[in-house]
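Please see the structure below; I have some questions.
Apart from one protein chain that is not included, each protein chain of the complex appears where it belongs.
Note that the chains take the letters A, B and C in the order they are written out, and that residue 1 is the start of every chain.
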């Protein structure tokens, strides 16, 4: 029996962790914690949990959280770096779903997030928790920086082509469309139904913290400097991210050849499906899959890569549980292999 | 290991059965059959199944289907009664998700569905598969008539009050709002996104086949004649039914009293949750739950009952699997106890 | 040239008034006022207005507002009664879109809204601005209480049948489904996209302020006491209300007879269309129409009435402009006769 704690359990990622973990007979949730919502029952906030998880949210307390073997930290970026050091000191293994441990240096963190890093000594220890990139290192680590939702879909899109040196790393253009749950449980007017429905808009172009996450992870993994534009869009669906990437090819290739390249790159990966057809969000919704489509555009000759994930699962809580499974040597697909429709 | 066949596997209810059953290690899907789509892979039609269920749809063939212990028939009403007799003759247990075996007499069937019944001899044998009403009889039968989606939510709403004789059975008014998946996978213009989105409309008032299903099942269960209006609406969501019922009370009651009545009626039921608050579709989506809220309207003094289900699960495939579990003496909640969010 | 002021112009109803009025060549908007948003340009909040209405919101000031002949008050209930007396004293004609002047007595107001009425002396002067009920009185008055959105659709549904005494006034059950814009521009979590999308829920049953508005207006208009239940629902669309009402008939009638009754009742009405078919929200969206369908339910024998409006137009700003047109002796349809699709 694995014991776990969930910090930030009242948010969308946190409650998704509770949903997955509470279904497991081999996992015991020691505590689910929250700050403002502490004292409330989680199933009062998320009534789908009624009869499934009827516990009261405890106030955030690292010492108590560290009673568990694994602590999931689903706190906003900036908050987790204040808590993770104590969790680590007390011996807990940590999977952080925020952005605090994803960038390689404190200097880059400060430039991107606009505040100094509070636990720079942990940056070298943290492993970027994209199993398709770092599976072995995840097995051996005690601090996982769970990837952002956009980066998960963008990095999985570009990694095989960049590694094979078949695209010009200076020519990458990424457009991503995200469902609203990516912004978390929120009372902002701009996330109200009246403003989001029947609408789409780009946002934070050139200023989104996921852009340096994508480029530095790709650069570290491939040893190649990239220039990429990243345009995130908010679209009127609840769950899912759809990413469209284009890049100039460095040599002439057919669609069949790039398909083969991607199939080989992801052979054996339990949660990446390279498709013959165009991927769609509805095929991955409520699953931990990343579906990828690739083709050579006959008009421009460019490589076009389409990928899609459920932002709450492969883009957050599902991948976090996948990381836990890997870390503990459990079956990697445990509790993640269902497709509800 | 239980062996099952699914007829009509290319429709929304049929594929939902495949999704649930293919997750189970104690069930083997012998065959998934379809008519027009035979020869295609099911995961080509429903790409979420890629890597999960990669089998080819076989042509509909009752003899082959009856190789399994349990046959799920997810065919349109009118078609299943042509196939079920052979399935039964060959010894298979049958769970029919259509309307052919839900009404008590061939005469009533002909009046409601506008065609003669082809297998009237099986009507007496068929058990209406609402576990909360007929659990014991389901254990002992070989032919389950799985309830309609609207009837599931309406009957569960009204049964406790009618049995307790606290409402006037001549005063029941039901309004139900259904998601579009209830109409099945369809190419009708009136179910196209452009016509359904940002819209709602009532339909088939006074002519919907679920109205006599609701009233006759309630009458048989309570021994009381009812007069009820039933107004179904099509609303712009994919999954879910929300039912609002009102009726005059036969005696003065408080909300606390009716809550107690409903809680007692459904005590121990694994898939009915009587709520303190107003139920919402999002709490039951992708689950097999029926959530119910009850109150006495302070303005009119009437009893108001709100209930909600996922029309594809408790309203179709989930309840069918629940019936299989009961029929075979398995754990009733097996493969139905997850809440994906 | 008619001069007008709009108070509460930053809300959904207020900006809708600005949209309609700014299209007119015979109307001049003297001022658009707001409280918290004062000082901002209205087209910064609602960018569709860019190039159409580029004025700055002025702080709420009744004296300044009263420089116009007609003042539209689109403030929350409770606020307008603090301002309308001064507007009236200064000689402006007032059209109030809130609830402060819709109920007949201060006592009833206090019971329904939970606070004492601040301007009870104006209640007798105010005319309930439903043109189909009070057209002549609107011509002669200086204070219009513009009807609520739900009441507009419910009263227009029931008025002909109640006046003709063909339904039992003690048997009326109303279910209404409203789009989210009815709740106004809001940052409440429960109106966020993530909570509203793919969902429906009833709310404020037995406690909604529109229930007494509906019953008292109907009673005053027909001289008959009513007992009615009213169940409002929030549904995932932006604009529109759909109302389904049922009532027992006092005599046997055919659908053709009730159709004739409703057609006669609304003959000559420019904004009520009695339909042969079931009405749909999409037919009235962005219009000032109320579409009504009536039938006798063959199962229960009850009269069923379906009606639909755009809650922002016939349910708020459109009807307010219609009232202005009537009040000033202008063409009643001026600026309201378009159907954008």
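Remarks
Assume a contact is a pair of C-beta atoms (placed from the backbone, for glycine too) under 8 Å apart; a residue touches a chain by one contact, two chains touch by 3 or more.
Since this is a predicted model, take the numbers as computed values, not measurements.
Contact with the chain that does not appear here is found for just one residue of A:44, A:106 or A:175, A:175. Across A:84, A:228, A:258 or A:272, the residue that sits in touch with the chain not pictured is A:228.
Check A:91, A:114, A:298 or A:329 against the missing chain and you find that the one touching it is A:298. From the set C:58, C:96, C:198 or C:332, the residue in touch with the chain omitted from the display is C:198, counting the whole complex. Mapped onto chain A, the interface with the missing chain covers residues 171, 173, 175, 177, 195, 197-203, 205-207, 211-212, 215, 227-231, 233, 235-240, 242, 244, 246, 278-282, 285, 293, 295, 297-302, 304, 306.
Residues of chain C that touch the chain left out of view are 15-16, 19, 23, 46-52, 198, 273, 275, 277, 279-280, 282-287, 289, 291, 312, 337-341. Residue positions on chain B in contact with the hidden chain: 12, 180-181, 185-189, 191-194, 196-198, 236-238, in rising order.
To be clear about the criterion, only the chains that are shown with their structure count from here on.
Highest C-beta contact pair count among chain pairs: B-C. Distance between chain B and chain C, defined via averaged C-alpha coordinates, is recorded as 39 Å. The distance from the centre of chain A to the centre of chain C, with each centre set as the mean of the Cα atoms, comes to 46 Å. Distance between chain A and chain B, defined via averaged C-alpha coordinates, is recorded as 37 Å. Multi-chain contact residues of chain B, defined as those touching 2 or more other chains: 198, 239, 279-280, 282, 285.
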